[in-house]
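Note that one protein chain is taken out, while the other chains of the complex remain in position.
The chains carry the letters A, B and C, assigned in the order they are written, with residues numbered from 1 in each.
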Amino acid sequence: MRYTPHTDADRRAMMATIGIADVAELFADVPAAYRFPQLNLPAPLTEMEIARELEALAEENTSMGQVACFLGAGAYNHFIPAVVDVVISRSEFYTAYTPYQPEISQGTLQAMFEYQSMVAALTGMDAANASHYDGATAVAEAVIMALHTHRPPRKKVLLSPVLHPQYRAVVRTYTQGMGLRILGDEQPDTDFHALAALCDEETAVVVVQNPDFLGQLHSPAEMRDLAAAVHAHGALLAVSVDPISLGLFTPPGAYGADIVTAEGQALGNSLSFGGPYLGIFAFRHDLVRRSSGRLVGETVDLDGACGYVLTLSTREQHIRRGKATSNICTNQGLNALAAAVYLAVMGKHGLRKVAELCWHKAHYAADRIAALPGYEILAPKPFFKEFVVRCPRPVAEINRFLLDEYGIIGGYDLSQDYPHLGQAMLLCVTEMNTADEIEDLVQALSEVTESHLIPLEVVF
Amino acid sequence: MRYTPHTDADRRAMMATIGIADVAELFADVPAAYRFPQLNLPAPLTEMEIARELEALAEENTSMGQVACFLGAGAYNHFIPAVVDVVISRSEFYTAYTPYQPEISQGTLQAMFEYQSMVAALTGMDAANASHYDGATAVAEAVIMALHTHRPPRKKVLLSPVLHPQYRAVVRTYTQGMGLRILGDEQPDTDFHALAALCDEETAVVVVQNPDFLGQLHSPAEMRDLAAAVHAHGALLAVSVDPISLGLFTPPGAYGADIVTAEGQALGNSLSFGGPYLGIFAFRHDLVRRSSGRLVGETVDLDGACGYVLTLSTREQHIRRGKATSNICTNQGLNALAAAVYLAVMGKHGLRKVAELCWHKAHYAADRIAALPGYEILAPKPFFKEFVVRCPRPVAEINRFLLDEYGIIGGYDLSQDYPHLGQAMLLCVTEMNTADEIEDLVQALSEVTESHLIPLEVVF
Amino acid sequence: MEPFLYDLSRPGRRGVDMPDPDVPLTPLPAEYLRDDLPLPEINETEVVRHYIRLSQKNYAVDKGFYPLGSCTMKYNPKINERMARLPGFAQIHPLQDPTTVQGAMQLMYELQQMLAEIAGLAAVSLQPAAGAHGELSGVLIMRAAQVARGQGHRHKILVPDSAHGTNPASTTMSGLTVVEIPSGADGNVDIDALKAQLDDRVVGLMITNPSTLGLFEQHIVEVCRLVHEAGGFVYGDGANLNAIMGIARPGELGIDVLHFNLHKTFSTPHGGGGPGSGPVGVTAELADFLPGPIVAQNESGEYVWKMPVRSIGRVKAFHGNFGMHVRAYTYIRMHGAEGLRRVSEDAVLNANYLQALLKQRGDYPIPYGHRFCMHEFVAQGRIAGAEGVHTLDIAKRLIDYGFHPPTIYFPLIVPEALMIEPTETETQETLDAFADALTAIAQEARTDPERLHTAPHTAPVRRLDEVRAARQPILARVPGRQPA
Partner (left out) sequence: MEPFLYDLSRPGRRGVDMPDPDVPLTPLPAEYLRDDLPLPEINETEVVRHYIRLSQKNYAVDKGFYPLGSCTMKYNPKINERMARLPGFAQIHPLQDPTTVQGAMQLMYELQQMLAEIAGLAAVSLQPAAGAHGELSGVLIMRAAQVARGQGHRHKILVPDSAHGTNPASTTMSGLTVVEIPSGADGNVDIDALKAQLDDRVVGLMITNPSTLGLFEQHIVEVCRLVHEAGGFVYGDGANLNAIMGIARPGELGIDVLHFNLHKTFSTPHGGGGPGSGPVGVTAELADFLPGPIVAQNESGEYVWKMPVRSIGRVKAFHGNFGMHVRAYTYIRMHGAEGLRRVSEDAVLNANYLQALLKQRGDYPIPYGHRFCMHEFVAQGRIAGAEGVHTLDIAKRLIDYGFHPPTIYFPLIVPEALMIEPTETETQETLDAFADALTAIAQEARTDPERLHTAPHTAPVRRLDEVRAARQPILARVPGRQPA
């Protein structure tokens, strides 16, 4: 039945070897009162049946191929070359586990070493780990890593208000038992300069995002100033980035970041309703022994040939247990592999081209929308692929109109997280958005001003 | 650019080695007047662009997941376990070619030997080749193979009228230059008994189909009688089968067939608008040296270990050239691999179960339709998964109604090939058709009798 | 040797082409631009070949037996992969309007329900990305619940010495204190030692049942009762759930919080290290503390996001590793109640069969071999007459016999541990062949120990120097830079 191969004859023979007459005997240690509960689950289905059912369920979702998507906010609809899925669908990669036995895991290990190398190259940092769960937990791990570097301990952490709201939430969740003071994001308009001013000798780490959550790019000069201010107090600077933006823009390693994190989904991983994604985690070399997560290192075998192993595992839970740098065990290996394949096949030229396409299309869309009466682009600094639009009507209403009338998924509604911006949406434009889609968006938005909209209350 | 790796620098270096200054020099042998024509082709697209375009084009087709399909007639909507595509998507299988170098092709060779073995098991024949192009060309090759067995040559070939019309057409196309007399199918109602009566000492081969094109099963007793009659004249009997039916029914090897052919698509190959499919070709052992197509044989290596090679290649075009048993070179290897994986993973139990599901569902559907006023099931013999329904209105009209109103792809319209049956359609019911779909079909057909139909002329 | 990726690079080579912009251009801001982008330049063909060749250097479940204890390396059904790649699942954005993703939310909702049913718990959050992530969530839940009860002074988490390293590590991350509890000679928790720690500073106990020794905790009900009486909660490490589906429901035994490893019990692939998925389930009392949002159903039957009212917060951006949810959902729906019980029965049968074979042959001590094991058991790489041979040697030699070695040197409380988990998807023939290999290796250990010390002999590389790797770590090579 299903994936258990035994026939009744097999079972009988095996039971005879064990010396039992009934499999139930093996469970004598389970208190009789609780043994063999009847589970209330739907009746089993064959492969043919479940496929039909799930195909129908999947059809109930509106997927990228059916609409034009201008939604980003931490998860991005970027192009994924066909090569990526070919590699991550290789049985040898996806049905192996953590490479505890390096001699029969050189495929995974070398691929991870190469991933670490390309992440280091992209971020301008010395080294990288083999992944965290996602962009959010990577930030949390960065904070914890920063805490570990301080003797005596420092208990203050500064988060920029334009660090992704969910990332800030995760930092707070992770560290809720640590007695920290997490500050900096009380006022939504605290800029990096003001943030730096909050930094002191109590501060363990300052975390910012660039391009920030609202899409704004912070210049290398601004970032260098921030780093200098942070370092002056002996604190660390952690920067969360969009890896695609690094195809064009100065990497954090060049402006003084100590730790760089990123959501790596954009690098060859499908949207997949939010996961599995990829926590990118890079750092300065002197932080290596405080780093969390798996690290693959180069070494040699008995014959002196080059090979790769998991290394510095004395940092990790399976050796250090309660004193480990993190509890992480299973990571996002296959997503890191996807990112590696993506970076390898896009390469220097391709990644830059993707970043350029995002830049040009986003700016073109912004220019067009800026020309619409009733709309305003809130972008004091240069932006990369996302920008804020202040709208003439509530964003939820507009988005419903876009979807119903134009098959467009509109931008992220900022009214919850950044109410001071008013009726504002965060639009995202990538290389996947054609000029025609942008045209449609502009047309649709223009119709909104002419108030074709039924107020949201009536719709529900 | 695209898949050519060279940079301009590479090209220059290579040209220097060759001793030329311009690639154009390599083409000096092409008459100048015809050199470097400008091809009028659409502008090149990147992967991202072609994917978008073809996804849209594919969406224009109505595919199996969107409708209930009762169309068969030689191409069948059967279940394909996910395992099949996993195996045939392995780079090592699909990017290799014919295993000319057996030492580095044992994967393909062993898989093909196993395929041949399972085909032999399924058909009850001694051996099988590694594939023909499809079920139709397999029949043509069977005819040609039969011709080769006769000294002095025989020039008469008998085809049953209920052999697939397209297969009969292909036999005629292949042999048009051979000066044969192809008979037997002039009258659409010539049964196997009457066909046997046409057999004489001039007849090289008699070809029938079982279950026949109209879905009818011919009993082992009937088939044995036919074989006896054919063999009495020294002719060969070739039988074209539905491989799924062999999960239940007596294989041709058990009733005296000399050659067995089949369309193997149903075994794990997608419908794919008619190809690539799989020509199954099995035969008695004494015909082996007359067989066409690749054959994989067992042997040993220098150390005596078991291994597999292409064998008996002196039959083939690359050795025997104008005297080869066939011209076939590239075959349908990957489709044969799909069939092998299908047979391996469905196994003895699964194939029987599939055949039973077809049987029960088809008979249930036939019973329900038989009960509808205006419809008649034309099935004097038992049938397997296809049966003929005589309808109260032209089949084309009914099919349009089914599709437009019920999302049902109806049966094959027999009016062209078998006009003597009247307004008749060939319905096919497989394990993929749920009881609900059958219910819908019956309901829809019942509405037809109530003449909800707009005549076809008006629709077009 | 497969070349290092960058060594396949040549200036100017291209992999995948991208189109030119179809919109008017906007000048790039010069002062923001990077000087160089040291990524490789390789054509698509060579990229593909590189990874195909690399892949062949891996062992994997799809190649053979992988009895890595505690990891449940069962077969990963291929239909799971197909389902997770349906565009309606793989190509939806996590922030889409819920009305446009009802199918996905229904799947998550039903998965929450089914996992709760299997574990006998009241509510589940699918957000955690792996087992350790579920642990962290669970410990934070216990902590938050104690705070809510006005027991914020409590700070001790009791952890048996046989626990997986993530248990103490998760505890520390949540700001609490680990107190180790020894195991008794029978492999159960030492009840007296437990009692000695059960004071009013206890937040809870983390227990793995079946334990990492592969044994069902015989006093589980009593253990839970004692902890509850002391005002603590019991956290169940669900990594070993594969042994007890339809056999026992942790919630009924007294477990308050439990994480599931979808990548173990529920057949989602291990991905060469991940991604996994570590949903956390709790009793009704703790449901309000779950990380979130989770999926709920409103009055009109629509699926909506809901943040539990006293949630510890979100532990991850978005909603968890949804791709893994699809796979686990597929698996559970294909099995149903009988099927899952059959899975656990066969997992335990296989482990006991292999244990019985090894006991009969007597080459490897099995410290708890007098008890029936659950889905795994722990043997020792101490071969009489081959004292110089260690578990590591045996493991490496198993590679030459075509097997993945078991988990070694864990649990820490068993010296020279070989932790063997066959899983239910293996045939009797495979188990026999594995036992034969172990027997043959024991023989070799006595007659030719050097063969073991230098094993493996048939792997893509010889034994690797891990000490050297750690002494002067090289974690990245970027052209034009010092290796770092």
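Throughout what follows, contacts are C-beta pairs under 8 Å (C-beta built on N, C-alpha and C of every residue); 3 or more make two chains touch, one makes a residue touch a chain.
The model shown is predicted, which means the values in this text are computed figures rather than measured ones.
Listed by label, the shown chains that the missing chain touches in the whole complex are A, B, C. Looking at B:Pro188, B:Gly234, B:Pro276 or B:Gly422, the residue that reaches the missing chain in the full complex is B:Pro276. Residue in contact with the omitted chain (choice from B:Thr149, B:Thr250 or B:Gln423): B:Thr250. Here one chain is not drawn; of B:Gly307, B:Gly374, B:Pro392 or B:Gly422, the residue touching it is B:Gly307.
Contact with the undisplayed chain is limited, among B:Ala68, B:Ala130 or B:Ala266, to B:Ala130. In the full complex, chain C contacts the hidden chain through residues 10, 13, 43-46, 48-49, 52-53, 56, 62-64, 75, 77-78, 425-427, 429. In the full complex, chain A touches the omitted chain through residues 1-5, 7-10, 45-49, 81-83, 85-86, 91-92.
In this section, only the chains that are shown with their structure count from here on.
With centres set at the average Cα position, the gap from chain A to chain B is 47 Å. We define each chain's centre as the mean of its Cα atoms; on that basis chain B and chain C are separated by 46 Å. If you average the CA atoms of chain A and of chain C, the two centres end up 20 Å from each other. Multi-chain contact residues of chain A (touching two or more other chains): 47, 51, 55, 65, 79, 81, 86, 89, 91, 431. The set of chain C residues touching two or more other chains comprises 13-14, 16-19, 44, 48, 52, 77, 79, 81-82.
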